[in-house]
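The structure is given below, and queries will be raised subsequently.
Apart from one protein chain that is not included, each protein chain of the complex appears where it belongs.
When the chains are written out, they are named A and B in that same order, and each has its own residue count from 1.
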Amino acid sequence: MALIDVHHLTKQFIVRTDWLGRPRTVLTAVHDVSLTIHSGETVGLVGESGCGKSTFARTVLGLYKKTSGTVLFKGKDVENPDTADAFHRQVQMIFQDPYASLDPRMTVEDIIGEPLRNYGICSSPSQLRQRVAQLLDEVDLTREAAQRYPHEFSGGQRQRVGIARALALEPDCIFCDEPISALDVSVQVQIVNMLQRLQKERNLAYLFIAHDLAMVHHLSRRIGVMYLGRLVELGDGDAVYHRPLHPYTQALIAAVPVPDPHCRRQVCLSGEVPSPLDPPAGCVFHPRCPLADERCRSEVPVLRDMGAGRMAACHHAGKEAL
Amino acid sequence: MNDHLLSIDNLSISFRTYRGILEATHKVSLFVDAGETVGIVGESGCGKSVTAHAVMKLLPRDSAIYSSGRISWDGRDIISLDEGEMNRLRGRDMAMIFQDPMTALNPVLTIGNQIEEGLRYHAMSRQEAEQKALSLLQEVGITSPERRLHQYPHELSGGMRQRCLIAMALSCEPRLLFADEPTTALDVTTEAQVLQLLRTLQQKHQMAVVLISHNLGVIAQMCRRVYVMYAGVVVETGRVEDIFDHPAHPYTKGLLASLPDPAHKDKVLTGIAGQAPDLFHMPRGCRFYPRCSHAMRICARTVPPAYEQETGHTAACWLLCPEREVCHGSH
Partner (left out) sequence: MTPDDFAPLQDRDKEVLYVPPQKLRERGWQQMKHNKLALWGLGIVIVMTLLALFGPLLAPYSYADQDLSMANAWPGPEHWFGTDSLGRDLFVRVLYGARISLSIGLVASLINVFIGVLYGGFAALSGGRTDRIMMHIVDVLYSIPMLLYVILLMVVFKPGLINIYLALGIAYWLNMARIVRGQILSLRQQDYVMAARSCGASTWQILRRHMIPNCVGPIIVTLTLSIPDAIFTEAFLSFIGLGVSAPMASWGVLASEGINSMRSFPFQLLFPAIALCLTMLGFMFLGDGLRDALDPQNEKEGGR
């Protein structure tokens, strides 16, 4: 059974209201996205900024109120109060900015201990201290760190504190929202390796959100690609990375600068991501797509099964676009 | 030596802070020839931007100190130039584009105003300036430039803003362009567009480009020669192929080992342990030794000199010391 099952999730934000408070401009940040996460696997979610990947994660977790769709946790709807409690306990989150995601006025012990306090897990202060020390060991920080404030640490160390906090409740799944994009290259590897180690030790599932395709490919068993709030491709990590079906995925992979001076490429996609306030009709990618034809301009492509567990939302899926 | 367009010798830059004097770069030497693209790569705080800002003399004047070394531009010493001479040099001879195009553009002026301002500075009539601005916008690939001229920075996307910034930098046809993390704030597809643009412009105008980036991919795709910086010093330099094919310094090796290899997905990345030192507490010997897996006793005591591997490829590491082989033989 799937650990987390998201069906047709849509999230809209009201950008502007009239003076009576009625919505006037609505932004669809996530449009009809379905995704399944099995226990112990890593699902990567890639896309450019503003494609709705973070909003998707936050909406699934209930940090934003969803507009429509259902989220099932171990087969049960999370709107059911009993499931909701287990869901919020078992699914934790790591944030992108290790500076902003830790309260500057709390010590590391208070930060890591916060989830434990919320659920009343450690009854005595000494028990709590012990548990925090254990968690610090887990993320390779020294125990003295407990009494310090976040600003005394470097970015990578702060991110470790964030991971320790996410681990405190022994979750089944962690949503990692761009956990490494704010870090230096050499530190990124330390965090990535730590995430992999923890996954092996605890059979954790990850939803790994990033814009660094190479890193997502390195970590994930399955990869989903989002564009303008839609999931345009989903499938096995290697297949998506090496044999992308959707023209956008192809362009995205081709655009990554390869760290090899012998392999200089000059491919690029023309144009820019349109405003999500006014998405194009038909396939949202058609104004930039080299394969676009009349059908793409009028008919919205649905995410369809392409065999071998792969899905793509494109009328021309599988054709070479570049 | 002096036929380089720009050459920097042993440049050390310090800053006065309330915690004391902080040395941001230490004895950095580099040169740029006319028309070539040189990359400076390193992680945050390694002094790569400071070096570029030092050449442009854009460092805050009340706190930055040029503590040693010289910068010569076409044989002229830059450090001793006064502000007036420097202003003539900036823009006409060298220009800079920044990481965040939003902060580098004035939000209350239209794009047209900002481009024309630089042109009119160099004695051009209003009509001429507007014509030139239009053609510049066309050159950097901005669609419907007539409309863009009258728009404000916030009305443009990040990629568009970076293009405008490039247009401004190009307005006086500089011979050297500093690109300080020009694509870091951009998405991958936009990044590819901006890099392509830079490449085209560089070839067309035959200008030299100094590309500062933490992204090894960008460096590999764009540059001819590379300087690798760590904690304020240049640890390795050479042709881009030397650096990527036969890295000599353990730091460079570590950086390259931090990149995932799409062909071997299951390989564990090695990376580099630890983290960059605090600039106030610099190790005495080699600045990298606390994180280096090959560290030797001498590394903790003495700063390694730069050893030449091949022509133009040098690395500052004791592992490359010829006497080490001899010593090992006798051991």
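Please note the rule applied: contacts are C-beta pairs under 8 Å (C-beta built on N, C-alpha and C of every residue); 3 or more make two chains touch, one makes a residue touch a chain.
Nothing here was measured: the structure is a model prediction, and the numbers come from that model.
Chemist: Going by the contact rule already stated, which one of A:142, A:203 or A:270 would touch the omitted chain in the full complex?
Modeler: The missing chain is touched by A:142.
Chemist: Determine which one of A:29, A:139 or A:166 touches the chain that has been left out.
Modeler: Missing-chain contact among the listed residues: A:166.
Chemist: Which residue, A:31, A:53, A:88 or A:246, contacts the hidden chain when the whole complex is considered?
Modeler: Looking across A:31, A:53, A:88 or A:246, the contact with the absent chain belongs to A:88.
Chemist: Please identify which residue in A:46, A:61 or A:223 touches the non-displayed chain.
Modeler: If we include the chain that is not displayed, A:61 is the one touching it.
Chemist: Of the residues in chain B, which ones touch the absent chain?
Modeler: Its contact residues with the unshown chain are 18, 22, 24, 45, 273-275, 277-281, 289-290, 294-300, 318, 321, 323-324, 327-328, 330-331.
Chemist: In the complete complex, the non-displayed chain touches which residues of chain A?
Modeler: So the residues of chain A touching the missing chain come out as 21, 58, 61, 63, 88-89, 92-93, 95-97, 99-106, 110, 114-115, 117-119, 141-142, 144-145, 148-149, 151-154, 157, 162, 165-166, 168-169.
Heads up, the rule we're going with is that only the chains that are shown with their structure count from here on.
Chemist: How many angstrom between the C-alpha centroids of chain B and chain A?
Modeler: So the centre of chain A lies 32 Å away from the centre of chain B.
Chemist: Enumerate the contact residues on chain A facing chain B in the complex.
Modeler: Chain A reaches chain B through residues 48-49, 154, 156-157, 184-190, 192-193, 196, 211, 213-215, 217-218, 237-238, 241-242, 251-252, 254-262, 264-270, 272-273.
Chemist: Per the contact definition, I'd like the list of chain B residues that touch chain A in the complex.
Modeler: 43-44, 157, 159-160, 187-193, 195-196, 199, 214-221, 223, 240-241, 244-245, 254-260, 262, 265, 268-273, 275-276
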